[in-house]
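Removed: one protein chain of the complex. Kept in place: all other protein chains.
Think of it as A and B in the order they're written, each chain with its own count starting at 1.
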Amino acid sequence: MRTGQAERLDAGWVLQPGQPVLEVRDLSVCYRTKRGDVLAVDNVSFDLARSEFLGIVGESGCGKSTLLFGIAQLLTPPAEITGGSVRFEGANLVDLSDSQLATIRWKKLSVVMQSAMNALNPVKTIGAQFTDAMRAHGVSARQEIAERSAEVLRMVGIDPQHLRSYPHQLSGGMRQRSMIAMALLFTPDLVIMDEPTSALDVVAQRSLMVQIKELQQQLGFAIIFVTHDMSLVSHFSDRLMVMYAGQVAELGPTRRVFDAPLHPYSIGLMDAFPSIRGPKVPLTGIPGSPPDLARPPEGCRFAPRCPMVTDQCRQRPVELVSIEDVQVRCLLAGNGVVRGD
Amino acid sequence: MTDLSEVAAQPLLRTEGLTKHFRIGGGLHRQTLHAVDDVSLEIGDREIVALAGESGSGKSTIARLLARIYQPTSGEIYFQGKPLSGVRSRPDELRYRSDVPMVFQDPFGSINPVFRVSHGVLRSLKLHRPELSADERTAEARRVFDIVGLSPAAEVLNRYPYELSGGQRQRVGFAQALAMRPKLILADEPVSMLDVSIRIGLLNLMKQLRDEQGVSILYITHDIASARYVADRLIVMYAGQLAEAGPIEDVLAAPRHPYTQLLLSAVPDPKAELTLGAADRGEPPRVINPTPGCRFRFRCPLAIAECNEQTPKLLELSPGHDAACLVAQSGAEVKAF
Partner (left out) sequence: MAMPSIYEAAATEGLLPGAPQPGKVPSAGQAFGRIWKSIRSNKKALAGAVLLAIFTLLAIFPWAIARDNPSAEIYKASLGPSTAHLFGTTSYGQDLFAQAVWGTRETLIIAVVSGVLSTFLSVIMGLAAGYLGGAWDSVLNFITDVLLVVPTFPLLIIIVAYLPRVGVPGLILVLVVTGYSYGARQLRAQTLSVRSRDYLEAARVRGERRFYVILVEIIPSMTSLIVATFLGTAVYNVLAAAGLQFLGFGDPSSVSWGTMLYWAQNNEALQTDQYLWAIVPGALIGLLGAAFALTNYAFDEISNPALARVPLSRARRLNPVLNPIYRRLSANRSS
């Protein structure tokens, strides 16, 4: 259900019912460095249905941000897509030219960056930046721009008078909300968010997450939400993807992955969050560091840190297997051996 | 020669009415930023005290006041019973600095990238334990590196910071502090910039330092869950003032201050059900030229008329558990968030 006055501004592609809004197949992204090629994203595949909320979690260096930029076609040299496809509403974004991409950018697919203070122009008012965005995508009528700008701000809970404010006059929470409002100017089908809450305090974070979920339910867009803090998305995402060393370690319905993680890395991550309720238990975290992606290990990439590692794990790379509705990249998971608490 | 019984009765560190104001703006727009107002807290021997609060709460300023990076605007800090304002000579200052070192937040900025990681430890030893010979210093450096888990110590000591991971660098920070044989380590958000899976290792190290080395730690954080994991007591700050203080399990089980309740309700806990409750948006508090009265009243659903006029002070509401809320102090049940 679309509400609001801005109708679909481009009728180039039409989403069929039942068709996933995004199909990523075997996407690989490589950084060409002097030390050699670093495969930051290694054959990632997933589907995203309409209005689905996918959370991608992983720690620094796992490739989640690179994956995001790869999907949005925002990679700059030395990073480049070396394989795979990104089908957005049927069209492969990797093959599109810049001008073709421009027709879907912001109108069908928008991006919310990590730090609003870096993404917003500090010398322009919020309203001016909204105007820029709308003009860049073909809307020039001042009346329409003004009405739509006020409307999206109200949607995120900001008084439209702040269209006249500069970014530094707003609090961190309000800046992030205006970024989200800007992303919703054309009611896109997919919004990609790269750690939009990491610069905020916990109360503002909670408030923003709730707001994002409400907007999603109201407007029906799909979300890819990248974060290093999986407890943040635990209540909001439909599916959860855990990334490690550029690969998908586990992918499945959120509650399944939380309640019964299959990959030893996921298990370790779940256990790395101390709880404020319930009994106090000693935790161990995951010692060691992620592998150097310029020289990844021969077999399973998690083997050097895995407490359940066997010889077989070190011999050859591990493929993703499906166990019920969860995909997991672990030789031991299939046998029901690995079981977290 | 101090009377030992007198020393034992004193808490390790005590502040009384500690206040820090900053002048901001210039010329006609002179304003005062009340970073810390009238904070009286205590830290005992062999305990980890968590100082929790959000941005603008003043927790980092407290750390810097205790580390003598800032001078207090008013109020006093007593270390082992003696006021810090009396610490003037170089030997006295060095002694305090070795008793109360600080570990910083940013693993990538807190070590000088030009020198090997041994540099900081060895300098600390040179400054604070001059009686050691060069060989003894190296041996001591190896000893503290082993304690913090950087093994093999001799080899790690010769590395440069860029060769270590974030977690390892933070351990170097703790090693530098340990080398001075401290009584109290000020840890300013030591794990917030580390990956989640690494944090536990550092938190466990802090517990180990308390248990095995007998060191107290002031753990400054915005993450209540990690505070619960390591700390014995919790102090919650809001807008430069203390909101609540007490044994951590007591405070978490029965928070008396509405702000503490708000904070706890906002902590994401995957194992708990989602409570969409608060419409509170997390707007930062006003600490520039604040008016008298409780600084949380603008966001507090339980605010009464007195909250506008009287600034609440910490009052003991149950054994060891203090809260600075007029409503709670009046005996009423506080269920704000």
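Quick note on the criterion: contacts are C-beta pairs under 8 Å (C-beta built on N, C-alpha and C of every residue); 3 or more make two chains touch, one makes a residue touch a chain.
Predicted model, so just to flag it, every value in this text is computed and none were measured.
Among B:A35, B:V156, B:V196 or B:C294, only B:V156 touches the chain that is left out of the view. Within the whole complex, the absent chain has one touching residue among B:S124, B:T221 or B:S265, and that is B:S124.
Looking at A:P160, A:P287 or A:P317, the residue that reaches the missing chain in the full complex is A:P287.
Even with one chain removed from view, chain B keeps its contact list with that chain: residues 67-69, 93-94, 97-98, 101-102, 104-106, 109-116, 118-120, 122-128, 134, 137-138, 150-151, 155-165, 168, 173, 176, 180.
One rule holds for everything that comes next: only the chains that are shown with their structure count from here on.
Centre-to-centre separation of chain A and chain B, using mean CA positions: 34 Å.
Residues of chain B that touch chain A in their complex: 54-55, 165-167, 195-201, 203-204, 222-226, 228-229, 252, 262-272, 274, 276, 278-284. On the side of chain A, the complex with chain B involves touching residues 59-60, 157, 171-174, 200-207, 210, 228-232, 234-235, 258, 268-270, 272-278, 280, 282-287, 289.
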